[in-house]
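Input: a single structure, listed below in structure tokens.
Every protein chain except one is present and positioned as in the full complex.
Let's turn to chain A:
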Amino acid sequence: MSNDPLLQPYQLKHLTLRNRIMITSHEPAYPEDGMPKDRYRAYHVERAKAGVALTMTAGSAAVSKDSPPVFNNILAYKDEVVGWMKKLTDECHEHGTAVMIQLTHLGRRTRWDKADWLPVVSPSHEREASHRSFPKKMEDWDIQRIIKDYVDAAERMKAAGLDGLELQAYGHLMDQFWSPLTNDLDNEYGGSIDNRLRFTFDILRGIRERCGESFLLGVRYTGDECLPGGFDAQDGITISQKLKDSGLVDFLNVVRGHIDTDAGLTDVIPVQGMRNAPHLEFAGQIKKATDFPTFHAAKIPDVPTARHAIAAGLVDMIGMTRAHMADPHLVRKVIEGREDDIRPCVGANYCLDRIYQGGLAFCLHNAATGREETMPHTIPVASEKRRVTIVGAGPAGLEAARVAAERGHEVTVFEAADEPGGQIRLTALQERRREMISIISWRMAMCEKHGVKFNFNTFADVDDVLATNPDEVIIATGGLPHTEVLSEGDDLVCSAWDILSGDVKPGQNVLIFDDAGDHAALQAADIISATGAKVEIVTPDRSFSPEVMAMNLVPYMRNLQGRDTTFTVTWRLRSVKRDGNQLRATLGSDYGDMTKDRVIDQVVVNHGTRPLDELYFDLKPLSKNLGEVDYTALIAGDKQQVQHNEDGQFRLFRIGDAVAARNTHAAIYDALRLVKDL
């Protein structure tokens, strides 16, 4: 038996959890028709197999029709959920993982223009900034109706064989009752703290009566709203104590903060560049004050910190949620003493930001997550060993190298720079984005393990590639910034990369024209404004930085708004001319003929990259497939069979930004999807 504190079992009432690592509730937006079907089940089962002790499924599963999902959550108000949840639960149980679910009513944290077009409800008329609905103030029959909905939904989960459930109470209806900021009811559900908690206890009591003692119950709640006028840490302790004393719950799952704004949400669930484990001590205080089973998660991406949380007795179960999205086999690797092999969560928060834009949660650098049915987390060894030559050691090239090497192929990589990383290396030069480099260093470590041969400082040409006598050639050469978008003055501008790399020193009065809408423009703005310079970001889009997304935007705004950076939307940079020792930029509009000028001393253009594809086109006529990819086979996971050129010696493929400017996930998915079948 291991003496690792993380691997000690935990006794929660009658349930033995096999270790101290859990996945907290997080809706990856995989439901189909509101149901956790095959994709959803495969995702959880992959993690169960690898040893996680408890998986808290769903995330904000809806108990009522007037809580329409904001990001494709499970519809717990439908009876058909029982069958799907039973299948998922049975399979996870087979692998020894306990299964619970999070139920909620979103209250004002949703929209009325969805599903059944019912009005949004809350215990006050206060609007939530994030979802923008003006809620109906709840009446007595709303309250009784929703209490019953919670209890009915709980009964469905009990029927599906789950070990228990937790109720969500941070930013949702339950704690909208708790908070003086969002509850101005003047009946027995408003006013005093006991009145504000009444809704919660009515529900808990109802569930207990219906589901019995053997069904575990918990609450995931904020112990401190961190908002003026809201409930504070002292109130949080009182609430925690009352939850315990009620005898209705079996565990507390603690978070801290408020989520009604993007910034608030990002402090509750911090992203890269922010502190690790910021609320762990706080969760520890609640456990200490209540002496009651306590769970917690918030940016504990690494095993040593998780181990500390348990060893120091701060909490009983530690959540490593995004860490499990990055590496589903995290627990297995801890058990096997292979912690160094864990694919690290880099806090990019691509997973969470995507669900708010209506997409499925994907991991920025694990393309198999959420695609368990088609993409392998463990690469199968190929039946035939081949020589694979890869040009470019950015995210696409290194993922291709890793996968090819794990398949047992003989792999050679050429890289023009003296270090691997490509655009990741560039982005990670900035302190706040430094965690990104783990995308590269993890792959380098895996490649080294599997004997991949690297040639750095080599701008490979056709002869270099042919000298390796390859069976397969993969071009992952990325791209170069494209800035030639003006009617006049292309020679007077620099790219966002020039600022990031330090090739061009920041000016003092700078216009950044951004129509790529990605990180590069904001990073450049961050670097330039940090010198005290004035920055204006101009974009033809209706809102700025659309590709950066909500939570990723927060740290940028915290820097930029403090530094007099301005944002100008719906204007397009047309031309730049010299004007004395300054520059004159003319802005135009897609809406009409209006123009306006700006006099500045530097113009930065962020307009994505153009592929660096010279080598690809040089090799193309020499290849068997003439570079063609059979998309049908690619999507189906079948072998590539295209053959056009009898004399070709090798097959040629192109991935990542060397094809067209996209993002890190696309680059890595390109590589995994292609190379797993080579």
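We adopt the following convention: contacts are C-beta pairs under 8 Å (C-beta built on N, C-alpha and C of every residue); 3 or more make two chains touch, one makes a residue touch a chain; residues count from 1.
Everything below uses one rule, namely that contacts and distances are computed from a predicted model.
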Practice task
Write down which listed name, "Mycofactocin biosynthesis chaperone MftB", "Peptide/nickel transport system ATP-binding protein", "Nitrite reductase/ring-hydroxylating ferredoxin subunit" or "Electron transfer flavoprotein subunit beta", is the UniProt protein name of the chain that is not shown.
Solution key: "Electron transfer flavoprotein subunit beta"
Completion exercise
Missing-chain contact, candidates A:T458, A:N645 or A:N663, resolves to A:T458
Handout entry: Omitted-chain contact residue, chosen from A:L248, A:A416, A:L622 or A:V642
Key = A:A416
Fill in the blank from the handout: Which of A:V82, A:L429, A:A550 or A:A633 touches the missing chain? It is A:L429
Exercise for the section: Write down which of A:E139, A:D503 or A:D597 is the residue touching the left-out chain. Expected result: A:D503
Completion exercise
Residues on chain A facing the left-out chain by the touch rule are 416-418, 422, 425-426, 429, 453-454, 456-459, 478, 480-481, 497-498, 501-503, 612
